[in-house]
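Only a single protein chain was left out; the remaining protein chains are all shown in position.
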Amino acid sequence: MSEDKRKNDIDEGQDDGTTKESRRDFLKKMGVAAAVTTVAPAATAATTKAASIAEHLQTHFEMMSDSQKEAAIARLEKRYSEQFEKQVTVANTPAPDEVLFGYALNISKCIGCRRCVEACVRENNQSRDPAIQWIRVLQMERGNDTFELENWHKGSPSSSRIGDYGVQSGGHADKAVGISGHTDHYYEPEQVPEENAFYFPVQCQQCEDPACVRACPVQATYRDPNGIVVIDYNWCIGCRMCQLACPYWARRFNWSEPALPNEEMNPKTHYLGNRPRMRGVMEKCTFCLQRVRDGRYPACVEACPVGARKFGNLLDPESEVRKILATKKVFRFKEDFNTEPKFFYYMD
Amino acid sequence: MISPKKYVRATVFYGFFAVVTSGLVLQDMPSQATTPEDKSGAKECYESIKGATELVKKDNVVPKYGYPNVKCSPTTGAVLWYGDPYDDTEPMGDMPTFGDHTDGDFAQAVIRTRTKHLKTIIQNGTKCSGCHPAADATTQKNDPRELMMHQDIVSNATKLQHGRGAIWCFDCHNAANRDTLVDHKGQEISLNEPYKLCGSCHGVTYSEWRMGLHGKRTGEWRVGGKKRWWTCTECHNPHTVQEHRFQPIAPELPPALPRGMTKDDFKGASGHGGH
Amino acid sequence: MTTTTQCASPAQKPIAFARDFCIYAVKGGKVYYSWLLFLSFFVLVGLVTTYIQMTTGLIVTGATDQIIWELFVSNFIHCPSIASAAVLVVTPAYIYKRKDMKQLAVIGEAIAMVFVIIGFNFIFFHMGRPDRFWHTIPGIGIFNFPSSVLTYDIIVLNVYLVLNAVAVFYYLYKHYVDQPLNTKFYTPLIWFAVAWGPFIHIITAFILSSNAQMAVWHSALMPFSFLAMAAAAGPALVIVTLLVIRKFTKLEVADSVIDFFSQVIIWGVGLLILMFAVEFFTELYPATHHAAPLEYAIKGHNGMKPYTPWFWGVMTVFVVQFLLLCNSKIRKSYNFLLPLICISVFLSVLIEKPSVLIFPAFSPTPLGEYAVYHPTLIEICNVLFIWATGFMLLTMILKGVVGVLVGDVRDSDVAVEGGAK
Partner (left out) sequence: MAEKQMESVSTQKERNEVVADKRGFLRLAGATLGVVVAACWTGLAITKSAQKVEGANTRAHSVDEELRQQQIMAGKKMVVMTQEEKQKMLDRILRNHYRTVS
């Protein structure tokens, strides 16, 4: 398939899409036209320079006027389209009303296949080298042996069914039961699930009272109206205070210019979501902001082969997550940090 | 007091050392990040059960969201990403209710038709009834014995684990019409709608599936939005489900170790966490 | 009195002061130039490595997502230590009214000023996007004031920098033009700076201890142990500086001053050892998960013991220093043993930061990983670059300060007047 054909297809795909703002479309096309047609190199260099200066001087995304936002997005689209040699769209889809996103994960189903990790990397344009991954899957020993004397110091034993997963039921514990066992991040068996192991994926828990937001000195990271903690990558100063504050190890730093192959780059992006990041800024899971604001499930939910991941609107009592909260055995990871995560782990 | 010559000489000397040190430092720099090749060229990958749920990557389809219809993992060949979650699906149709379960939202529910993807059918090029004509209908309903065929599906038919040995092929497969399934009431059920059969025994799971608590769905997150519901047999193989709920699969590659550390360093290095 | 050849108008006097001060600061003898040349070597190398870091990103350092703080932060924490120690020079002079230290207070303030600047340099190197520094400036940027601890630190350090710079240059200028100090302005300023000094280190400690998830830092003792470190390392640097000044310049420094500071070091090191002991007991006796990083530092984890030699080394050095300083003969050895011990105190407090306080604290990570920090050559060169530029600045400013104090830098009117007398 020739490059031109593919471009055309992409354009058609765009037209089929639900993009409403025709003016932005026009701007986009202009940008691509400028990128494709070879303008005098000096002039291009000058405009690039001007654009990069304008990008440096732009203010916080939440404080921009609509026209400033449009200009910022047009600038980014032009730059990305040139860099990745395909038409890249940077959306600014607004947050839907009356929605608070929640996530539920069934640890008795998870088989530790790491497809969510892989899908997340592809969807969200994470750097391939050095590799950045927003989801970390932990392999743990099942908690059956909590009854044995030598393991008592690891925590109070509990009912055997829940104890299988090292999770205590009801009340409170002097010490954690679950995570007291051996945890492995780098397990690499031929096939999963392994005997006597359970898997515990951890990603951003989208806390209602996030420690990272509190720690950021410039409010580059903040809670969006749907309860997702987002980052304005162009406002982040790279001080890593948020990374230090996060008890879930959910934030990743771009230690170098992220390497992202052109073919693998996902061209459908959102300003606060998966647009390619730059060197020296923080990034993290946004529940695939670019997808969920369009109504789609996050990529990890769609990739999970066992249906362990559930996602929905916490304000809607009919949603899957609310039903899970109502009927299942639910716990939250490190609840004692009082960050009020909206990421729930549950068991059958 | 100051002899300039001496200091010029010293400066040259130090400058030389500075250059040498800079050279050393440059050598210490991390190698330039190389862009890995795109290995996701695989045309075919599987969804949940390898060998049963193959999916073909289409080049010419440009759906509403994203570009190819699927993206596959270069390491395991598993589907990672759906450009179009409703690709190759059709409406689910009516949904039987057992008992007084609350209605799930299945107004816009779609499912993928199983018959198109069943390996046995595709390989033989005919339907099941092509090899098993209706004449076989005389076969006893509960008659465990060695099978001459389909040993790849059930290796030892005398010890069929599903139902803990209490049931036999024809408790689910329709002896009268091999292209369909049958429930215990003799009701004929399409191979595309296995939930109608499974639900007749696994009632609780079935109701949870209807509510969205069990099983996988792709599409829109809104209640009432268009969703692809994954049917029972897309995740579970009913013939081996007693041994393992899900077919074991190869995991994706582990994350990169922290820079400067090797696997040997990490033997037992990850340990007590979560405080 | 006599006719003045070049009588500057009052408005030009500050400019003349700045000019005279700078000219005096860059002129010097053999030793002076050799020292500057020595430092310039690190500056030259550092310029290259700085360029590499600024264009490549922080990947050139050894930091990873597991251990996110590099040597820059570890060294930064040392800077408020020294800076807040200026209090220990000013307090005896102005509050206890010690005559022999009255003139030396300004040297302490100059050290404080320079070390705040060095601290800012370290933070600049620590930032992933130093070009976006302006985002933190109130007015054009956003200041997440009530909730972010880092903003408090920015305020506290900036105020301290301004207070000390004003105090130093006001004092020197008044000395330059030979006018009496306006005590109504100067005394409250000094008192305010003295009160402010401990804050900079307390709030730096809060940056660490405010992180609930960093279990081993989650300790109320941290600000106090930081102050003890300040009391140990600050006077150590002051003693070395004063001994150097005494040896190479005309400025008189009484033995009693040196003795006073060596006493302060004994107290500082002693309290530090006590606080370490208290903290280790509190962590290790109950042996909860809070102790995991400390245990990792002390004895390693599953055969991985990268910090163990550093930990035991630093602790031993602390105790040895304390015992040595208790001997009055050693304290009186101004030309050899005392400066040696002072340099060792300075370095041991500096080395304690990365190898005991910072790096082991990141293991286990919130998800239970144990990692080792490997500093890179580029990172070390950058650290040396910042120290070298800092010490260069310190040397030049102190040179000027001493020049003013001994009367080499003088307003020409006063100089002529003095000459006539």
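Letters A, B and C name the chains as they come in the text, with residue numbers starting at 1 for each one.
Quick note on the criterion: a residue touches a chain if its C-beta (ideal position, glycine included) is under 8 Å from a C-beta of that chain, and two chains touch if they have at least 3 such contacts.
Owing to the predicted nature of the structure, the values given are computational and were not obtained by experimental measurement.
Peer 1: Where the complex has a chain not shown, which of C:10, C:180 or C:303 is the residue touching it?
Peer 2: Result: among the candidates, C:180 touches the missing chain.
Peer 1: Which of A:90, A:110 or A:314 sits in contact with the chain that's absent?
Peer 2: Missing-chain contact among the listed residues: A:314.
Peer 1: Among C:12, C:147 or C:282, which one touches the chain that has been omitted from the display?
Peer 2: The single option touching the absent chain is C:147.
Peer 1: List every residue of chain A that touches the chain not included in the displayed model.
Peer 2: 60, 62-63, 100, 162, 166-179, 208-210, 213-214, 219, 222-223, 225, 227, 314-315, 325-326, 329-336, 338, 340, 342, 345, 347
Peer 1: Kindly note down the residues of chain C that lie in touch with the hidden chain.
Peer 2: 102-103, 138-139, 141-147, 151, 155, 175, 178, 180-181, 183-184, 405-407, 418
Note that in this section only the chains that are shown with their structure count from here on.
Peer 1: Once you draw an edge for every pair of touching chains, what topology comes out, line, ring, star, complete or other?
Peer 2: complete
Peer 1: In terms of C-beta pairs in contact, which of A-C and B-C ranks higher?
Peer 2: A-C
Peer 1: Taking all protein C-alpha atoms shown, work out their mean, then name the chain whose own C-alpha mean is nearest to it.
Peer 2: Centroid comparison flags A as closest.
Peer 1: Go ahead and note the Å separation of the Cα centroids belonging to chain B and chain C.
Peer 2: The mean C-alpha positions of chain B and chain C differ by 58 Å.
Peer 1: Among all residues of chain A, which ones touch two or more of the remaining chains?
Peer 2: If we look for residues of chain A contacting two or more partner chains, we find 130, 136, 138, 176, 179, 183, 185, 256-257, 334.
Peer 1: Counting only residues that touch at least 2 other chains, which ones in chain B make the list?
Peer 2: Residues 30, 259, 270-275 of chain B touch two or more partner chains.
Peer 1: Hey, which residues of chain A end up touching chain C in the complex?
Peer 2: 56, 60, 63, 130, 136, 138, 175-176, 179, 183, 185, 202, 211, 213-220, 235-241, 243-249, 252-257, 279-282, 334, 337
Peer 1: Quick one: in the complex, what on chain C touches chain A?
Peer 2: 56-59, 63-65, 68-69, 126-129, 131-133, 135-136, 141-144, 147-151, 154, 207, 211-214, 288-289, 365-369
Peer 1: State the interface residues of chain B toward chain A in the complex, per the touch definition above.
Peer 2: It comes out as residues 30, 33-38, 40, 47-48, 59-60, 62-67, 71, 73, 75-76, 78-82, 85, 105, 211-223, 225, 230, 235, 244, 246, 248-257, 259, 263, 266, 270-275.
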